[in-house]
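Missing here is one protein chain; the remaining ones are kept as they sit in the complex.
The first chain written gets the first letter, and so on, giving A and B; residue counts start at 1 in each chain.
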Amino acid sequence: MSRFRGALLGAAGVATVLLVWHGLVATAVLDPISVPRPVAVVGRAADLLRDDAFQSGLVDTLRTWVTALGIAAVVAVPLGIAAGSLSRLDRPLSFVVHAARSVPSTALIPVAILFFGLGVRMKVSLVIYATFWPLLLNAIYGARQVDPMMTTVARSLRWGRGRILWRVVLPAAAPSVATGIRVAAGIGLIVVLSAELLGASSGAGVVIVTFQQAERPDFVYAGIVLIGALGLAISAALSFLERWALPWAVANRR
Amino acid sequence: MSAAPVGVARGWLSGLGRGARETLSYVWLLGVLLLFWQWRATASPSPFVPPVSDALQTLRSEWFSGSASQLFLSEIFRDNAFASLARATQGWLVAAMVGVSLGVVLGVWRAAWEFANPVVRFGMSVPSTVLLPIAVVLFGITSSMNVFLIAFGSMWVVLVNTMDGVRNIDETAMLTARSLRLSRFRAFSRVLVPAASPHIVTGLRVSIGIALILMVVSELFAATEGIGYYIVYNQRTFQYRKVWGAVFLLAFLGVALNGLFALFETWTLRWHRARGRGE
Partner (left out) sequence: MGTRRQSRVHELAVLLLLALLASTLTQTAPPPAAAAEPRTIKVTTLGLCNEVYLPWAQEKGIFEKHGLKVETVRTAGGAAGVAAIVSGSADFSFTNGYTAIISYSQNFPVRFVAGAYETPLPPKPDAQGMIVKADSPYREAKDLVGKRVGVNELGGVNQIATSAWLRKNGIDPKSVKFVALPFPELVPALVQGRLDATQVPLQSIARQPPGTVRSLGDPFRLGLGKIVFAGYLTTKDFLEKNQPVVEAFQRALAESVKQVKDPVNADAQFAVAAKYCNQDTALLARMPQQEYEAFIDFETLKQMAETLVVEGPLQAAPNLEPFVPAFARKR
């Protein structure tokens, strides 16, 4: 019953936003030429879903996003956890992270093209670059959150470093890592889109750019809405996974 | 007697040595990576990626060539970096305030969270470039527009982390608050927010990085100065040394801002841990 209520409330939230949007365009607070009405956008969204070019672009975008996120997670999470529990590596790594994180991927697009060409590899490299740091940071933070009493107990039981990492640090760090994955997923989607809007050769963002150039804002917004809906679906899936994989973290919540 | 000044000097030297060692412990990894870059760049030169030495030289000559009275900051720095940083700070402050307050509300009130959840998730997936038309309509072509874009983009991380922090609070903390018959406001400020503060602070910290990035990205349009504008202009005129100089500047700023924030974080966490032990 509560899940139904949740879905209903969520729908109400979306409906409110749509109504406000419609109102703003109808009263010309938002210029109707550059911001189309929600009804028009929904119609175009349906058209886009049926369009082959957009479909293949979407698949491309998703594939890039998943690949990049996967690679980044596989490297960043173990690295972060290991670094977080080794004070010797924690500091220099955090330092590098803070330095590198402030540089936007847009500034590096030409460099990425130089190394990886114009295709998927370039986009993947940019998304890895952008998602690596939040994953790493959250993993480091999670590892540092371990209750020192538990490590003391584990050590008194003469547990090896690996066992401690596996049995103590990892579970304690897991909620932070999960948050990191969720944040990185959001950032990753945005970066893929930005890379496509600014210079890639394939993907949903590229389709959107052609409509932007042809000055069809209704299609542009339709594309954005579809991508946003995608982001929604993904974060819902991630939350579900989190609840399934880390029930003890959820148990602490009200 | 005569031993005292020697002792002081020795103490000071060892303090200096400790300071140097501490700095080194932070910096060595970056140094290794930069040396690696320098080696690769001099071995196979590319017009897009100059050697580290060139980039650092450009960094100094473009940004830090001012006189001592101006803190060595060049005119380019004062014209561009100040403008960008001002926008970033304003945007970040807005994001922090809105993100934390909304995050607390959504974390505590389940119905509100369910109402806003799809919209929040949607908002997180939208790149700021796409929001430009709306931002221009609302704010015109002014700095406020950039501030809006920065705030909008940085807000989500703070919101999500705050929400997580609030929702992750131990049952016992809230039960304690209730058993002490604290008013709702008191429960919030004295128990809830402090207990959630590690998450909140993490969110704020990550959002600094995001704000810096958006600061640069938002200057692709409707800006006549700024670090982002400098980078984009030099990218277009193929002056990649200047681009990399600015990249290093951004890295430097990122480290500096994060360092400042880390100090703040240590202060709040120490207080948090102290409270925890007290309870």
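Operating definition for what follows: contacts are C-beta pairs under 8 Å (C-beta built on N, C-alpha and C of every residue); 3 or more make two chains touch, one makes a residue touch a chain.
Just so you know, these numbers come straight off a predicted model, no measurement behind them.
*Asks:* Since one chain is left out of the picture, which of the remaining chains does it touch in the full complex?
*Replies:* A, B
*Asks:* Among B:W12, B:F36, B:W109 or B:W267, which one touches the chain that has been omitted from the display?
*Replies:* B:F36
*Asks:* Just name the one of B:G17, B:G31 or B:P47 that touches the chain not displayed here.
*Replies:* In the complete complex, the chain left out is touched by residue B:P47.
*Asks:* So which bits of chain B touch the chain we can't see?
*Replies:* The missing chain touches chain B at positions 29, 33, 36, 40, 44, 46-48, 132-133, 136-137, 140-141, 220-224, 229, 233, 235-240.
*Asks:* Since one chain isn't shown, list which residues of chain A touch it in the complete complex.
*Replies:* On the chain A side, contact with the omitted chain comes from 31, 33-34, 75, 78-79, 82-83, 86, 88-89, 109-111, 113-119, 125, 155, 160-162, 198-202, 206, 209-217.
Criterion: only the chains that are shown with their structure count from here on.
*Asks:* Distance-wise, how many Å sit between the C-alpha centres of chain A and chain B, to the nearest whole number?
*Replies:* 19
*Asks:* Touching chain A in the complex: which residues of chain B?
*Replies:* By the definition above, chain B touches chain A via 25-30, 33, 46, 48-49, 110-111, 114-119, 121-127, 129-130, 133-134, 137, 156-157, 160-161, 164, 167-171, 174, 198-199, 202, 205-206, 209-210, 212-214, 216-217, 220, 228, 231, 235, 240, 243, 246-247, 250-255, 257-259.
*Asks:* Under the definition above, what is the set of chain A residues touching chain B in their complex?
*Replies:* 5-7, 9-14, 17, 29-31, 34-35, 88-89, 91-93, 95-96, 98-104, 106-108, 110-111, 114, 133-134, 137-138, 141, 145, 175-176, 179, 182-183, 186-187, 189-190, 193-194, 197-198, 217, 220, 224, 227-232, 235-236, 249, 252-254
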